[in-house]
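In this view, the complex is presented without one of its protein chains, the others remaining in place.
Presenting chain A:
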Amino acid sequence: MNGRKIWRRARRMGRRAFLVGSVLTGAGVAFGVHTAARRLPNPLRGDGVMNPWLVIGPDGPVVVVPRAEMGQGVTTTLAALVAEELDADWDAIRVIHGPPAAAYFNRVILRPALPFAEYRTSALVEALGTATEVLPKAMGMQITGGSTSTVDGFTPMRAAGATAREALKAAAAERLSLPVADLKTVSGHVVAPDGRRLAYADLAPDAAGRDMGRIALRPAADWRLLGRALPRKDMAAKVTGAAVYGLDIRLEGMRFATLARPPVCGGTLARHDAKAAQAVPGVERVLPLGGGIAVVARNSWAALKGLEAAAPEWETPADAPDTDAIHEGLARAISGGLANSRLVSRGGEPPADTPVLEYRLPPLAHATMEPMNATALFQGGRLHLWAGCQTPEIARHAAARVLGIAPDLVALEVPFLGGGFGRRLETDFVTLAAELAGQMPGVPVQLFFSREEDMTHDFYRPPLLARARIWTDAQGGPGLHLDLATQSVTRSAGRRMTGLPSTGPDKIGVEGAFDQPYALPNLRVRGHLADLPLPVGFWRSVGHSANSFVLESALDELAHLSGRDPFEMRHALIAPEDPSAARVLARAAQNAGWGQDGRALGIAFCHSYGTTVAEVIEVTQTEHGIRIPRAWVVCDPGQALDPGIIAAQMEGGLIFGLSAAIRGQITLTAGAVDQLNFPDFDGLRINECPQIFVDIQPSGRDPGGVGEPAVPPAAPALANALFALTGRRARSLPLQDMFDFA
């Protein structure tokens, strides 16, 4: 698309674009151009500070990776971006998270909010995208999420390495009285033509603070670290038990606390037995917290036993919903009133007698392996926090509000995260720890959720109710109308995160359905929002995870309805619209041996977070039940910055998606979540895990994300495979309700 076309299109779509969560409009008005252009201060102080991402100390380079390491490999790939240009040895690079700071805002975090199909409007989004960068910058949105870390870091972190390298060369040139052009950089040294070597560590004090302007970045063909599967920076610590997570923080005199809050939204504490709790050896205090109680003890076990002894009881609102009421709310949202969004609508209407296919997806918990927790010390009017958190700046400000102190008086350290999946974008566990610490000044306290508290007090993936009509028109063209009803993650989580209200079409409610590269001649996708009393939030791959199941299942049904092969039909629809996506799909089919024999295979496709993924899943019937022997993943993440980490994310994303598809579900009885622990809400186990073949096919465009895009196709690929095996079509999840798995 050329520039003129882009802006014509931008004007046409502009009205819609700037309705996207007044999040974006508000930003422009409230903060203006000045904020957008302002250079943010470097939060790092001291010798050898080259820029906000790099310190070269006496022990070598330390890369500040201001994103949360929750398993996705961000400490490795972002450090490699810096190291690539710096010419430092990989083994010599150390990584720290660094302080929360506005300078570490995520430039691209709000881009996915633009209501466009990302796959074909990258130039348009690029043009409009700068508008979406104002708010993250103004609000210091240091966020790890949306599979954006490498997308955001790709240019600035390489530039951080390149400008530091040039500054080091400039310092060396002065010291050696040689022209800069004569100097090379190799393995952490500046090397002169006569072989003299100056270590970066020696040059750093001189080099720091030099403004090198813009330095051209190396082309991919010259990369030495990027494009290779590097040994992860966090691996050795994670296999020796040395890695420190939030729950592993240990401070002198620290107390351990656990809590119970009302199990139902709007519930209140009726009574509890503080005396019984305090009779438990090791229990010290019972304090009010978050509408419930916290038991503070000398160790975690005493805190858990104390809470059990306190036996809190709750008043529950009379109208608290069951699961059925939630789905009735979604049905009302579809049936009544105006749709919230209609981001794609083309072609004709279905014949009047076209049946309505109804799909239902349950709410899902995140169930990170490390339960929610944070550690806090309130002393001398200052608050020190330790929390595995995807939003440290937001969390720091939220904690300051809880205690009524200035944000400058709050420090937050981010250790490793034992899983995130979107759960640690929320700040509840951080503000609760702050609230507790505020009641016991001078004493450090670690607040942890029991698994049961974690599972029953999540911000769940919202449930989805979808109605689909599929048909073939008089010209033989396929038709698909989708109505999708859900709770708005944008409005609830977005408000918690930014404090700003959102209005307008909610893209998350329809992403993964309206924005896929299918040249369907008849296509309409409408989104409907229901306001329901279930706390909802971002869950790995967000709207795509639910909507892709509906779209890719309905397309499969459409293929069978029209007597076409599910792969062939998809390929024919994608090829004219997005040739590189069609290649990904075709390769998945080829790798799996699609159509070559009688195996039961299912295929699905989803473009999300800048990355195209196609998955094929094989199922077989055994005497013990249905097994999933093999799965194939093909992805195009633009650039394969670290093929080892990308493959791991593809494997993990597929398994995460399969876990949810087969057995993930949260249900409510009188408003309370029924699932308490892993026996009720389990993930796939090793004995159920297929052999997975990952094939990375980078097209060479700028990098896309990899943490989430493998999740969406997993559920529909499995459901489509089950249809191939059994002839039974699953239109609701979890699949274990309908099929017996081995």
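In this text, a residue touches a chain if its C-beta (ideal position, glycine included) is under 8 Å from a C-beta of that chain, and two chains touch if they have at least 3 such contacts; residues count from 1.
Just so it is clear, contacts and distances are computed from a predicted model.
Which of the following is the UniProt-recorded protein name of the chain this complex doesn't show: "SPW_0924 family protein", "Aspartyl/glutamyl-tRNA(Asn/Gln) amidotransferase subunit B", "ABC transporter ATP-binding protein" or "Isoquinoline 1-oxidoreductase, alpha subunit"?
"Isoquinoline 1-oxidoreductase, alpha subunit"
Write down which of A:200, A:359, A:421 or A:567 is the residue touching the left-out chain.
A:421
Give the residue, chosen from A:179, A:195, A:219 or A:241, that touches the chain omitted from the document.
Of the candidates A:179, A:195, A:219 or A:241, A:241 is in touch with the missing chain.
From the listed residues A:73, A:512, A:602 or A:712, report the one that touches the chain absent from this view.
Selected residue, touching the omitted chain: A:73.
Which residue numbers on chain A touch the omitted chain?
Chain A touches the chain not shown through residues 70-73, 229, 231-232, 234-245, 247-248, 250, 256, 281, 299-301, 304, 367-371, 416-421, 448, 450-451, 644, 648, 651-656, 659, 677-679, 682-687, 689, 691-692.
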